[in-house]
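What you see is the complex with one protein chain gone and the rest in place.
Think of it as A and B in the order they're written, each chain with its own count starting at 1.
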């Protein structure tokens, strides 16, 4: 739009300090909505110097907008796509497993065979190179090593636990079985954590351990020698659970003792 | 053959910040770092050398990311071989890896804030305040709410630099910090690093002599895993004093010759009779010392 007039400095000043008469003021206000030249003159009247209103108001605004948008815990645990996928997969797995078991009425102890794989995968992924949003930079920080890996694994695996237990109970699986996978899962996860302190690749160890567990649990039932729930109850029995607990604690203790090697590597 | 200089240490009133002796690191049969010894105090030190000279390995050792096979190392008076001491060093350390791969889904502010969390800063308000300050120092204020993947390579490099600077480290280890920066930005980098160098030691690597001249007070020239020369950038240029000349033919006495213009060649080596020496540059000195030690 072509402007027919511009406000002079005197008029702008009178408006700014409130001494302008109503009509010129109303006229100027309407004019300012469409004239960037006069807005510029208006801004020039009160330059941005330290302590001026415009600086003070900007600082207050900046204080509001300059906040990280996501939660620190989420950034530690679920930031990268790989971790988010793992988290979702483990929850989905634990959500669908009991449904599959009860709907299909399979002969295999599917739930017992696969549920412990969720925490195991979480630990393996937490060790993964791509799990760290800051990449190699993170290795030179005081929390580098087992502390951050453990925090990440717990953050990824923990939400899966109530989901797995809850859904299994909801669908009428016996309490012993709904809870029975937790200690074997913890033991397997702890073994993967331990492998991270050695030269072994945690993801390979996780894949191997996971498959071994699944095969070991489903083999007797698959070969039709024993019914599925006998195996499940065997896993849930006190001696098996106690063994899992001992393995988990021993592996965790060893991992903590060897934590040094996680962040101070002798290889590239 | 290790060269130990104590100049930097005597300049710094607080004394030695980094000292290393006989540091060796091998990958398979190849020694990436071979009996390196150094003593560094406050200031900005450039590690200069060709690709594959072992700069990155040395810097990763100094950043406590990699353990040396042999040798003794002391960072800020602490031995990083001991876990407790290493954690303490890391609290006071900033590290910029060679090709920092930062997750692109974060904003620069979130990334720097996240690294501050890794550096054990628990107070969220203070952390944010510091993050905003370091992002301003590297000129990223305007883009600090964009996703990192939407930024240019040079800007991503500066996000990583800001992450290294968070927490006011006394020891700053930067692997090729000037990658992706134009000359004007290199000057800006220098003023950012100058602040850290007043309170601590900045070690940076580069294969660019212009960067060393622009950024560093001291130079370590590294070749084949060893430190083959150390001194100031001016002294490095001085090495070629009377040993650099120009002509338009190939010279048998030259250790190294390269074309500088149409038909003009520049040589370093033993000045032939009758040739008039040229004014030496840091480039000349660097090419000369790396050739002499081979």
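Basically, a contact is a pair of C-beta atoms (placed from the backbone, for glycine too) under 8 Å apart; a residue touches a chain by one contact, two chains touch by 3 or more.
What we mean here is this: contacts and distances are computed from a predicted model.
**Student:** Determine which name in "ABC transporter permease", "RNA polymerase sigma factor", "Amidohydrolase-related domain-containing protein" or "Heterodisulfide reductase subunit B" the UniProt entry assigns to the undisplayed chain of the complex.
**Tutor:** "RNA polymerase sigma factor"
**Student:** Kindly note down the residues of chain B that lie in touch with the hidden chain.
**Tutor:** These residues of chain B touch the chain that is not shown: 107, 138-147, 150, 158, 184-185, 187-188, 191.
**Student:** Need a quick check: the contact residues on chain A for the chain that isn't drawn.
**Tutor:** Chain A touches the missing chain through residues 4, 15-16, 18, 21-27, 29-34, 36, 39-40, 42-43, 45-46, 48, 50, 53-61, 64-65.
One rule holds in what follows: only the chains that are shown with their structure count from here on.
**Student:** I'd like the Å distance between the centres of chain A and chain B, where a centre is the mean of that chain's Cα atoms.
**Tutor:** Roughly 35 Å, centre to centre.
**Student:** Would you pull the chain A residues touching chain B in the complex into a rising list?
**Tutor:** 62, 65-70, 72, 75-76, 79-81, 133-144, 148, 259-260, 264-268
**Student:** Where on chain B does chain A make contact in their complex?
**Tutor:** That would be residues 27, 63-67, 69, 80, 83, 86-88, 90-91, 93-97, 100-103, 105-107, 109-111, 113-115, 117-120, 124, 128, 131-132, 144-145, 160, 163-164, 173 of chain B.
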